[in-house]
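Only one protein chain is missing from this complex, and each of the others stays in its spot.
Labels run A, B and C following the written order; every chain starts at residue 1.
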Amino acid sequence: MTEVLSYDVLIMGSGLAGLRAAISAASVDKNLSIAVISKVQVMRSHSVSAEGGTAAVLFEEEGDNRESHIYDTIRGSDFLADQDVAERLVSEVPFEIYQLDHWGMPWSRKSDGRIDQRKFGGYSFPRATYAQDKVGFYEMQTLYDTCLKHENIHFLNEWFCTSILSDGSNFRGFTAIEMKTGQFIIIKSSAGIVCTGGAGRIYGFSTYAYSSTPDGLDMAYRKGLALKDMEFVQFHPSGILPSGILITEGARGEGGYLVNNQGERFMKRYAPEKLELAPRDVVSRAMIREIQEGKGFTHETGIDCLKLDLSHLGGERIKEKLAGIREIGIKFSGIDVIDEPIEVRPVCHYMMGGIHTNIEGETEMSGLWCAGEAACNSTHGANRLGANSTSECLVWGNITGKQAAKYAQKARDRNITVSEQQVIEEEKRIYDGIFHGRGDLNPYEIKKRLADLMDSKAYVFRDGNTLTEALREVRELKRASWRHVDDKANEYNTNYINVMEFDSIARISEIVLVGALNRQESRGAHARIDYPSRDDVNYLKHTLAYYTHEGPELRWHPVKITRYAPVERKY
Amino acid sequence: MLMLKESQIMKIHYISGVAALFVVAVHILIRLPVVTGMPFSMSLEYENVVANYQNIAYAVLLESMLVLIAIHGFNGLRIILLEFRQNIVWENGVTVFTLVAMIALIAYGTRTILIANGLG
Amino acid sequence: MIALVNIKNSRTNLEHDQKKESEIASNRKVIHLRVYRKNPKQGKSSHFDKFEVPVQRWTTVLDALLHAKGYLDNSIAIRYSCRMASCGSCGMKINGIPRLACYTKVSEIDENIITCEPLPNFPIIRDLVTDFSDFFEHHRAMEPFIHNPNADIVDKNSLTEFIQSPKDVERYLQSSYCIKCGLCYSACPSVGTDTKFPGPQALAQAYRYFADNRDDATQSRLDIVDTKHGIWRCHFAGSCSVVCPKGVDPALGIQLLRGHLVSFSKNDKKLAESRTRSLGKI
Partner (left out) sequence: MKSFKEDKIYWDSNRRENREGLKAWLNPSRYGWERISYWLQRLTGVFLLIYFVGHVIETSSLVDGKDAWNAMLELTQTTWGHLFLILVIGTSTFHSANGIRLLFTETGRGLGKPGRPDYPYSPVSLNYRQKSGIWIALILAATAMLYGANILFAGE
């Protein structure tokens, strides 16, 4: 008999969004039992890697204002953001910053003891609130520690969720595998929040943690929920070679330069005003163009790159504000940024797309919310500004946590039933399909081929022919006869978990490619060589992808425009 | 059981350690040829030792040395044993055992000092 | 606007690649990886498996292990995530010393054989994966959160900020570098036998919140650690600080906290002032 657990609120994912949601749900009602389920242990989520900052308007008396943050966000998004959502983000995030301060966040301070902020790409005011260059890490620590204050938050560490349960229109729970024992478990609940983060591991050259696979997106997609705007993948200008580990934008915010092999600060030709601090899509494209024009460097692996120069900032400043970067440079690249420029190259960094939600973070299934990078509530449109993502995680973590808790309060006395049929089907899918599936190809090899494909064919610049080619190959790989699982043990079977992750990677890669082919324009992070300009007449709308057996079915969804009419972006 | 906080016990441990250092120093110095003016082995002769014991100041010194080192040493033992196993029976057993051993040793040593004082 | 340049923007051209490849091949070498294998649920015995793994200048032990897992034996159990030393997943004993696999380059280890074992002092789940529940519980027992009546902001319209000078931050910042990797816990000799001893990680966090001037639970924090198996079971072996990959220096925090317990150190912490921030409208 399958074991059944039940909680009042279920949160899948223990990243920034998940932990924030847990606290906010727990503070609505002490008597709700809240479970945070995560396939990694609590402080191991990818969010700990976030480096640069969290954007918020804090210093209105010094000239900043919220209007400007809203507009920067919308302009950064190439006008694909829903404008009411951007406004919501901007008006709620200062609260989150101060709340974190009260919970023990070690924000970097000005000499008078107030919270400090730094410059970040695409903003017209220095408004990235930072804590050295380990913002995400400290935020995670603060939130996790604060979670420990609440006796009603339970952590289910290293439980791998496999599917969403529903009774047609209402959320009913998750199925999961407890990795330690390999047991298959049903977790019932009336309210759930998906916070599974980004899917950056569909690329090989990526800043993401290995655990950032699209399982959550895939679960929602398989359950019939829409994935929105998946073709928009952000490439961050500065990933180091060969690992793809990130050098934060804060490095440029503090005054770092990008230089080509002629020693030139080439950004002045692409964004004369903002230079290196233009939005990421602009900088990444500029870098690739430099490389294509032969002005790049070649890293010892043979990969083309450019250099990021911080040496003029001086040792003390770097040690104080960019200590993590320096450590990363020395350890993973063999370069001390105090002395030498470091080799960087655009790297997969963020998925603007995700599970389709409205401004409250509600999905199309009642009782199910989604927050953080996994969600696409359309704050970021076609291109996210740096430091706006942790803001989004905090704001919508809070919003969805409250909503889910209130929903659960109302539903508390109702008996939750989960149809036997669904569970049996899921067990069949994973045990007969994945665990026992037979074939002869090494799944790790397939994963590598998928990632290489995405790296080379769905990178900064895209074009119709290559995308078509890539799509054909991805579909082939998806259908290929994977060897599935060699490891037959129950206990901590990561081989099994990996294969399930790869399975979802294949499906989500396909959606990214289909979406990219379908969007015949260049907007934000999506740059088509064959359609080099933005087309507001035909494409000022969101892509929705729905599951069908043959592959994703695409539909359009309108963009919410309140006050700002689209104009050309210049930086 | 003894209702001392661990920090108080450790204070006693440190203080008894340092105090012991002083009395032991005196105790050893008295045995040294430079101080006593006689070879080491001679200072250990029965008559000399008994004479030492009958010097009241020296007897007090011996007694305090006995107490201080016993406290410090058996508390040290308690610490080690506490870290060795963790369950209620063991923990209480350790406390009782070290206390009893400490008191027994002090009593036994005191007996020597007292009787030696009475020796002609 | 975008120039129609060759799409092959990722790895330039193939010829170039191949030349480089052969160059790299010449300074590539092979190491022997010895991996501890055990599944306690399926028998008590453990053994080492040996793998030959190609390595380059920048290959980390984690890379090597993942190569082995992907291409030589899929069933190796290993925990990892960020591969950049910030999540704390991949702690293991590498050639006898607890280290992060993703933070140890093969080239840093002199020997040609690299031996990976699970972290001591943690129960083994399987192979290199260990059970952290006790460790996390010890952390939790330190009440690692701010005690302050104003910790939760109730009125969203009147936001307050604690005034903390950079100096105030510096007092606790170092201890908050901790990524909960458990290396210190597995190096500490006291933890080696004392199951109730919180261990260096938890005690360093006790110090972290003690030193934070937003926290007002000074006395109760001292009481939490002043127990039979509390802070006094540290004997300053210093091994925790030796292995800590993040420079936390737990040994320092522990000793400083003890200074307050025996009231040798003066506690000059003043509660941070909280200041209201004016907020404009959109």
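Keep in mind that, in the parts below, a residue touches a chain if its C-beta (ideal position, glycine included) is under 8 Å from a C-beta of that chain, and two chains touch if they have at least 3 such contacts.
All figures in this text were calculated on a predicted structure; none of them were measured in a lab.
Every shown chain that the unseen chain touches in the whole complex is listed here: A, B, C.
Touching the missing chain, out of C:Asp49, C:Asp73, C:Asp134 or C:Asp223, is residue C:Asp134. Interface with the hidden chain, as seen from chain C, comprises residues 96-97, 118, 120-124, 130, 133-134, 137-138, 140, 170-175, 177, 186-189, 191-193, 195-196, 211, 235-239, 241-249, 251-253, 255-260, 262, 264-265. Within the complete assembly, residues 14, 17-18, 21, 24, 32-33, 39-41, 44, 46, 49-50, 53, 66, 69-70, 73-74, 76-77, 80, 86-87, 105, 108-109, 111-112, 115-116, 119 of chain B touch the chain that is not shown. Where chain A meets the omitted chain, the residues involved are 5-7, 33, 151-152, 154, 319-320, 323, 326-327, 330-331.
Quick note on the criterion: only the chains that are shown with their structure count from here on.
If you sketch which chains touch which, the chains link end to end in a single open path, with no loop closing it.
Of all chain pairs, the one joined by the greatest number of contacting C-beta pairs is A-C.
The central chain here, found by comparing per-chain C-alpha centres with the mean of all protein C-alpha atoms, is C. Spacing of chain A relative to chain B, judged by their CA centroids, is 67 angstrom. Taking each chain's centre as the average of its CA atoms, chain A and chain C sit 23 Å apart. If each chain is reduced to the centroid of its CA atoms, chain B and chain C end up 45 Å from each other.
Residues of chain A in contact with at least two other chains: none. Listing the residues of chain A that touch chain C in their complex gives 27, 40-46, 48-49, 58, 60-61, 65-67, 70, 87, 90-91, 94-95, 98-99, 101-104, 106-109, 111-115, 134, 137-138, 141, 145-146, 148-149, 157, 180, 209-211, 242-243, 245, 285, 288-289, 291-293, 298, 300-304, 324, 327-328, 331-334, 442, 444-445, 448, 455-456, 459-463, 466, 485-487, 489-495, 522, 527, 529, 532-533.
The touching residues of chain B, when paired with chain C in their complex, are 5-7, 9-11, 79, 82-86, 91. Listing the residues of chain C that touch chain A in their complex gives 1-12, 16-17, 19-21, 24, 39, 41-42, 57-58, 69-71, 73-78, 80-89, 103, 105, 125-127, 129, 131-132, 136, 139-140, 143-146, 148, 150-153, 156, 159-166, 168-169, 172-173, 176, 178-180, 209, 212, 214-215, 275, 277-280, 282.
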